[in-house]
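Missing here is one protein chain; the remaining ones are kept as they sit in the complex.
Should a chain be cited, it is by its letter among A, B, C, D and E, assigned in written order, with residues numbered from 1 in that chain.
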Amino acid sequence: MTIRISVINPNTTSSMTALIEGEARRVAGPGTVVTGRTPAMGPASIESHYDEALAVPGLLEVIREDAEADAFVLACFGDPGLDAAREVASRPVIGIAEAAMKTASLLGRSFSVVTTLSRTVGRAWDLARVYGLERQCAGVHACDIPVLELEEDRDRTYGVILAFAKTAMAQDGSDAIVLGCAGMAGLPELLTAELGVPVVDGVAAATVMAEGLVRQGLRPSTHGELAPPPPKAYTGLLAGFGRR
Amino acid sequence: MTIRISVINPNTTSSMTALIEGEARRVAGPGTVVTGRTPAMGPASIESHYDEALAVPGLLEVIREDAEADAFVLACFGDPGLDAAREVASRPVIGIAEAAMKTASLLGRSFSVVTTLSRTVGRAWDLARVYGLERQCAGVHACDIPVLELEEDRDRTYGVILAFAKTAMAQDGSDAIVLGCAGMAGLPELLTAELGVPVVDGVAAATVMAEGLVRQGLRPSTHGELAPPPPKAYTGLLAGFGRR
Amino acid sequence: MTIRISVINPNTTSSMTALIEGEARRVAGPGTVVTGRTPAMGPASIESHYDEALAVPGLLEVIREDAEADAFVLACFGDPGLDAAREVASRPVIGIAEAAMKTASLLGRSFSVVTTLSRTVGRAWDLARVYGLERQCAGVHACDIPVLELEEDRDRTYGVILAFAKTAMAQDGSDAIVLGCAGMAGLPELLTAELGVPVVDGVAAATVMAEGLVRQGLRPSTHGELAPPPPKAYTGLLAGFGRR
Amino acid sequence: MTIRISVINPNTTSSMTALIEGEARRVAGPGTVVTGRTPAMGPASIESHYDEALAVPGLLEVIREDAEADAFVLACFGDPGLDAAREVASRPVIGIAEAAMKTASLLGRSFSVVTTLSRTVGRAWDLARVYGLERQCAGVHACDIPVLELEEDRDRTYGVILAFAKTAMAQDGSDAIVLGCAGMAGLPELLTAELGVPVVDGVAAATVMAEGLVRQGLRPSTHGELAPPPPKAYTGLLAGFGRR
Amino acid sequence: MTIRISVINPNTTSSMTALIEGEARRVAGPGTVVTGRTPAMGPASIESHYDEALAVPGLLEVIREDAEADAFVLACFGDPGLDAAREVASRPVIGIAEAAMKTASLLGRSFSVVTTLSRTVGRAWDLARVYGLERQCAGVHACDIPVLELEEDRDRTYGVILAFAKTAMAQDGSDAIVLGCAGMAGLPELLTAELGVPVVDGVAAATVMAEGLVRQGLRPSTHGELAPPPPKAYTGLLAGFGRR
Partner (left out) sequence: MTIRISVINPNTTSSMTALIEGEARRVAGPGTVVTGRTPAMGPASIESHYDEALAVPGLLEVIREDAEADAFVLACFGDPGLDAAREVASRPVIGIAEAAMKTASLLGRSFSVVTTLSRTVGRAWDLARVYGLERQCAGVHACDIPVLELEEDRDRTYGVILAFAKTAMAQDGSDAIVLGCAGMAGLPELLTAELGVPVVDGVAAATVMAEGLVRQGLRPSTHGELAPPPPKAYTGLLAGFGRR
């Protein structure tokens, strides 16, 4: 059985898509085909509620047009548009925040999140609550590197994240680290080795979770609120979203 | 002091905008100017996570272009894009679900929500949790009238909602009713009289709450995550949202 | 429509009543008449559970004897006797802690409370929990100025509260301030200007909330536990409370 | 060591005081002296928030004047004025709702409360939450017998409570019963025998809990908010409460 | 890379081990070797807290003696001894209740659990709370078939579980089913087809989760409480557990 996983980068920066695709491939099982996808509309990076909201049309369009994929990964730590994505996909969709936190919950008492900007800290806490992991999330720490700078100097990025991870563990008394941005993909192996605790990257975690659902033959329930949305008129710039 | 409140209908159906505007005017104080606004893009009604996500660009555009308003009301019971709206508005923005639930919490032990479609029940519960009113929300009941049919036959609508409200109170042991759709505006007075308990309409509740914030001189905090979003490149259909 | 709001100072110090009345008038809408009320029995200030419990008979008496008011504000941050007050008033009664916290929840991610005495910190947390805002309340900080000294040297009071507010925001990572004592009325405008974040005073917040309920025609539900209390024999000093 | 327990009936009906005193004596250890106390002011029974608030001055007076007691039991299921009582007593004070619920929590998965009037159901739930037993409290059921009628026809009272207890267990899936009114004292032995599950009476539970604290030499902490209240001027009918 | 998963049946009935092994193999990826393990001591089935506690030594012994496995699945829905197992394994250990509930949480708004005996219902709720899924778990329903009878007549078992699943969905308003016993392995495909909603079996869910952790190179944290237990003297029947 070939399993096809589309890993969607919800922002429009294609170098980040390549990074994410690589991380997903590293952990995918034999016989799984991973494809990175970049939306045709939306923000270059996601660093506010505003950006997050405006990234959703683009990623929904990707899903609507991808009939091949068996499952999708949404590679932004805010899990933007996750419920809407599940409605239109009718196939498994995994957000990387959900995947990373639920994976970390299998590995220790509590985890600390190391994320990018301070203004996204509240959003990470909101997600921890929605996913029922408020007690296991011991802290969320922003290193205040803008998303697109994560890629520019990987050595500096590594050093900063390592330092924040150490501080987080000491302050929070946690025993695992969650990387709170898709742009940190590629770092967990080195960090795990150096920190001596599990370091979870959401892209990797979501990829194996998506594969696992496909192997079990499980899809989002269409019995209740995740059934396909009722068709209707859409107007203006977004008129295309009304078509099926 | 003249207070200007823009009441945004997040869907694109202008008859509903008129209905909402009327309800807001009914409760606004002397000297307050209420204006209804309809977005130029998006779905004709909001009945899924998909619709809700795709209503957000349109309402954000309305806010961005309305420099006159002292405060905004978002008149959809899903409170779509509320955080993003507060970021770009830098003025009070009140969602009608938040307003209705927080108002009902002042009036009794617990309230029941009567909403439109079954598939939105979960969303109403999510909001009750986010607003800290999970314990006071005693039940959410869907009358399964599609949003745009609410207007068509107001007598039938009234009768159905009355029946659901009675059932809700009996089943839930609640002592107040929250109307869970902007399209139910205009009904609370009659319902309050007939049911003998407070019936809260979110449009009315949000309008007086918005006025109250303006009178107190309070705006969303720009100290943390609700600061204006950092400017950046946007591409494709949504390129206009990158401009300031 | 003239709206009459009685603002009750639950302690017996009339200079504080005047201060509170002034703050309420500052934010009340055109056509609203605000009257301050001082009870005829009880403690000179409220600084313990004991004081709070013994302030309740006096404020209930004020409500019983005030047939003119359309709504009441209870101007003590412990919201003493709020449920009992709603039972006997059959009109809206708003406590300033409830009002302040619910207002702050509209303005940012989280708020810090600056209150008077350390021994009341636990009570403020209890109220945050009862009102469902435990997660948004990021900290409660006592400046340890006794209630009646707040008025004596307003400059010193202002300086101390400013300093505590700054510390609170830094420690708690909050983006709004709630003033945790009716005796701090009059300070929020200056503090908002200096701190650059919303500063919420409960007396102002409760006043506009009370007006808003009156405009919506909403009263406490008499369907359940807030129905008027059943009449019965009262004895001793409190015999008068049995009469209707 | 003689242990002296004062069991305070917070209402002014002395026949109920006698009933309560008897139940406390039934379970007290050898060498423990139990005395029932009736306040000199307040309501004849407690059936509303209003009654509950106005019962507090009377019970605080009883505590202030009783220098002999080693510990106090507050025998009303609303636990009125419990924090204030602990402040002025500086000795253990146990409320019967707290005692009954914490005792039931040692005996099974969950308990149902059978109480008197429907309008007190919410208060019972509030207490379950405050005491951290919201999950173990599976239901609160009102038999709608007014408090003072409980005594009038004990056979009928027993029959009604038995029936409600059976219904409660079936509906709630609970495995223990808590009697939700001091006036139900004297019934638990018979009910336990007939129902085949533990039936907890708060007066009995609080009495042994009070004894246990005395034997351990434990008193309310005076380090924080339960320290004796600061002295101050009291006026009007309640002027006597300012004296020490 | 060959991945070796040991699937431990915590009871001593080897026919059940075979059933579980088959279900795990059905979903395992290419290149994964699944081995069923039966303990040498303990109860024939787990149907009480007593049985569950006494199953733990046997499963810990299996883990201690299995140096080959890359990860372990604990195939009893009570997740017995999960923390202790993680301490001694130093490799991933997944309990089937945790796996099933966390998997169901990816597929819909809420799930219902269909389990064996009524007396285990409380334990399932406890686990839902520990795993942060109390809100998503909409109900736990016992079909009251003893564990070892599940195998005896698979047609009858299928029919009973199907009926309970339908009832559960109707009563709970849930949109997914979790099978609450390892002995129900093998049924999810048929049930999913007939019910039209996702049906999650914990053995399958845990197997793919275990594989996923191995592929990511993640192990339980040894930084905190899951570090290997300190060696010490053990006496009596259990003396062997002190040796390393």
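Convention: contacts are C-beta pairs under 8 Å (C-beta built on N, C-alpha and C of every residue); 3 or more make two chains touch, one makes a residue touch a chain.
Everything numeric here is computed off the predicted structure, so don't read it as measured data.
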Contacting the left-out chain in the complete assembly, out of E:Ala18, E:Ala40, E:Ala170 or E:Leu190: E:Ala40
Which of E:Val33, E:Ala53 or E:Val160 contacts the chain that the document leaves out: E:Ala53
Residue among D:Ile46, D:Leu117 or D:Leu133 touching the omitted chain: D:Leu133
Touching residues (missing chain, whole complex) on chain D: 27-31, 92, 94, 98, 102-103, 105-109, 131-136, 169, 173-176, 188-189, 192, 196-198, 200-201, 204-205, 208-209, 211-213, 215-226
Touch residues of chain E, complete complex, unshown partner: 12, 39-45, 47-54, 56-58, 60, 81, 83-84, 86-88, 118-123, 126, 130, 146, 224-225, 227, 229-230, 232-239, 241-242
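Just so we're on the same page, only the chains that are shown with their structure count from here on.
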Whole-Å gap between the CA centroids of chain D and chain E: 44
Distance from chain C to chain B - Cα centre to Cα centre, in angstrom: 27
Residue list for chain B, restricted to those that touch at least two other chains: 109, 121-122, 135, 173, 224-225
